[in-house]
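Structure record follows, encoded as structure tokens.
After this line comes chain A, so read on.
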Amino acid sequence: MKRRDLLIGASLFGATFAAALAGSATGALAQAEIKIGEINSYSALPAFTEPYRKGWQLAVEEINAAGGVNGKKIVVISKDDGGKPADALTAANELVEKEKVAMLAGTFLSNIGLAVSDFANQKKVFFLAAEPLTDAITWSKGNRYTFRLRPSNYMQAAMLVDEAAKLPAKRWATIAPNYEYGQSAVGVFKKLLSAKRPDIEWVDEQWPPLGKIDAGPVVQATAAAKPDAILNVMFGADLVKLVREGNTRGTFKDRSVVSFLTGEPEYLDPLKDETPEGWIVTGYPWNDIQIPEHDKFLKAYQAKYNDYPRLGSIVGYQTIKAAAAILAKAGSEDTDKMIAAAEGITMPSPFGEITFRKIDHQSTLGAFVGKTAQKDGKGVMTGSAYRNGKDYLPSDAEVSTLRPKE
Partner candidate 1 sequence: MGFYIVQFLTGLASASALFLVASGLSIIFGVTRIVNFAHGAFYMLGAYVAFTLTERLSGAFGFWGGIVLAALAVAIIGVLVEMLLLRRIYSSPELFQLLATFGLTLMVEDLVVLIWGPDDLLGRRAPGFRGAVEMFGQNVPSYDLFMIVLGPVVLGILWLLFHRTRWGILVRAATQDRDMVAALGVNQKWLFTSVFGAGVFLAALGGALQIPRDAVHHALDLRIIVEVFVVVVIGGLGSITGAFVAAVLVAELNAFGILVFPKISIILVFLVMAVVLIVRPWGLFGKPEAAARKTPGLSVRPWQPLSQNERIAFAVGVVLAALLPLIAGNYALAVGAEIAIFVIFAASLHFLMSVGGLASFGHAAYFGLGAYGVAFLAKIAGLPMIVCLALGPLLGLFGAAIFGFFAIQLSGVYFAMLTLAFAQIVWSIAFQWVPVTGGDNGILSIWPETWAAGPARFYWLSLAVAVAVVGLLRVIVFSPFGYALRGTRDSLLRSESIGIDAKRIQWTAFVIAGTAAGIGGSLFAYLKGSVFPDNIGIGLSVDALVMVLLGGVETVSGAVVGAIVFKALSIWLVSQTDWSKLILGGVIVLIVVAFPKGIVGMIETWRARSDAPSSKSAALAASQPEGAE
Partner candidate 2 sequence: MSEAPRLLFVEGLNKSYGGVHAVRNVSFSVAPGEILALIGPNGAGKTTCFNMLNGQTPADSGRVVLRGQDISGKQPREVWRLGVGRTFQITATYSSMTVRENVQVALISFQSKLFSMLNATQRFANDEADRLLGLVGMEGYAARPCGELAYGDLKRLELAIALANDPKLLLMDEPTAGMAPRERVELMRLTAQIAREKEIGVLFTEHDMDVVFEHADRIIVLNRGAIISEGSPDQVRNDPQVKAVYLGDGLVFGHAEAHA
């Protein structure tokens, strides 16, 4: 009896503790393969991450079919972060310490991107951020180990400001989700547009909480300020509610709307026959792109998945393609060599040639700017043109003041 008590007691605290961990303590042997650790918010943001995963899986298949990199096959070990920075760090730790990956890649949310970037800096691991848009990741909190693929907040704002400045509108209102991305998108847009058009004024701003917009009052309040134009940064389900309320109330009628990300199929497609007409947006008009590399990508993607790509597919695809290109140029999985190889590397992408800048580790991948329209009850982008990312970045002198000295 007593001995059994003891056993139970021991198992309660220590043994459970140890046993729970021992199972995950096994290391992995390096074989003739290169492991890339990939982290994204699969369970929290499936609308983006599903196509994203398909994208990188296609890339892995293509790379390995062509003989891999440096004679080794590429293996992507993918982890979910559940949309939480703390869980992303656990995953990053597992990938680095247990799976011994050559590099980290991925992430969607800005705060997760920053957390993993800081982790990479601490652990001296190469990190290729796929999606996070925050300017901080390459500038104010940039570090030697982190590179970013997607056009940043600043770049997209600059692209939109080009168009916005041409509008006659003088009174502007903004609607943006109340978190860092929304705040910095509005901040950069305002700064750049006011610089180009000193004659405009900012008459109202609305900051609904992310994912919880009470769209009616927000739309109503915006309209009450009588703006000539509206800047929108809402996306996802918030965007749907905003558009529906605005359409019904006629808020967008006779007003120009400039909107971040709305042209991305992830956010445009759900709007279906309620897609507003004539919004100036950044996005990805997948069926209206005349770039040979994109044709090739599109065909391969549709052949493999019998589905059309979203922007996430491009991001996932190019992330792994970029990783492979960097590994190939470095000819090694050594972190310092990869960094040296990545700085200034130029490579093809579905949007044409891109470069990872040496100065801030930002890629020059661009985005399409066009106008929203409806076609057969679906939202599309019309008159869209590709804006090369390299044209929408501040001068090198300015950038070098933005990054912390190493």
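To be clear about the criterion, a residue touches a chain if its C-beta (ideal position, glycine included) is under 8 Å from a C-beta of that chain, and two chains touch if they have at least 3 such contacts; residues count from 1.
Quick note on selection: all candidates are chains of the complex that A comes from, given by their letters.
Bear in mind that the values here come from a model prediction, so they are computed numbers and not experimental data.
Evaluated over the candidates 1 or 2, chain A touches in this complex the candidate numbered 1. In the complex of the two chains, the chain A residues touching candidate 1 come out as 1-2, 5-18, 20-27, 42-44, 46-47, 49-50, 79-82, 84-87, 89-91, 93-94, 97-98, 110-111, 114-115, 118-119, 121-122, 134, 136, 141, 178-180, 183, 204-209, 211-212, 214-218, 220-221, 223-224, 236-237, 240-241, 244-245, 248-250, 266, 269-272, 274.
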